[in-house]
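The complex appears here without one of its protein chains, the remainder shown in place.
After this line comes subunit A, so read on.
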């Protein structure tokens, strides 16, 4: 069903190895190196760590949502972030994207501290979030939705997106707001593709979608990941997310309650 499932057994087979290493406190670079061999065209950072959040505290108004969260996102990996509603998944992604400021803690991207970097600069440098709602410019046509991103990225050509999602080809003049939920997610991912992300964060990909459509989108994400893009998935549709993930974080009430190989969570 999910193409990444093919990878899952091999991962699971080797699963005990890398995760044991992680647990033992060895550097994550071994894990990254192992993964880089299975990917094409990946350009992992020198130490194999794409993003590192240390002691992250963030929230809205008087409410603190993340209470000192530590995250390490290895380069070129698929990282699943699981947790119930309100666990802080979306907030974590918004912190990584620069939409919610960190009150405490540091965020580094390939070794560079980006705690204070604006959301605009992060997206310009390829750290991209596809949010769970309002993921498209509803009042713009599909074509303009794609064009505006392609132009901002410096490559005003939308054919790669149309090749990836041929269904969008028939919808180009349509207002994005009048499309179905699944089509909108598709458009959102297509836009993300045009922005040429080096890190792609997707919030609740499967929310409100039929299993079939969700499966298609996961399939597409797997190909993106196979191209070397680091993918972070926050999702409740855990089977699919676990199926493609190299690493799983489970959040609970703004803290990390599990980290490790998906096989260990799935086969537990």
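Simple rule for what comes next: a residue touches a chain if its C-beta (ideal position, glycine included) is under 8 Å from a C-beta of that chain, and two chains touch if they have at least 3 such contacts; residues count from 1.
The rule we apply is simple: contacts and distances are computed from a predicted model.
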Given that one chain of this complex has been left out, which of "N-terminal double-transmembrane domain-containing protein", "ABC transporter permease", "Solute-binding protein family 5 domain-containing protein" or "Hydrogenase 2 large subunit" is its protein name according to UniProt? "ABC transporter permease"
Which one touches the absent chain: A:51, A:102, A:153 or A:245? A:153
Candidates A:135, A:186 or A:199 - the one touching the absent chain: A:135
In subunit A, positions touching the absent partner: 16, 19-20, 22-28, 54-55, 67-68, 70, 72, 82-84, 87, 97, 99, 118-120, 123-124, 128-129, 131, 134-140, 144-145, 147-149, 151-153, 156, 191, 195, 236-239, 250, 252-253, 255-260, 264-266, 268
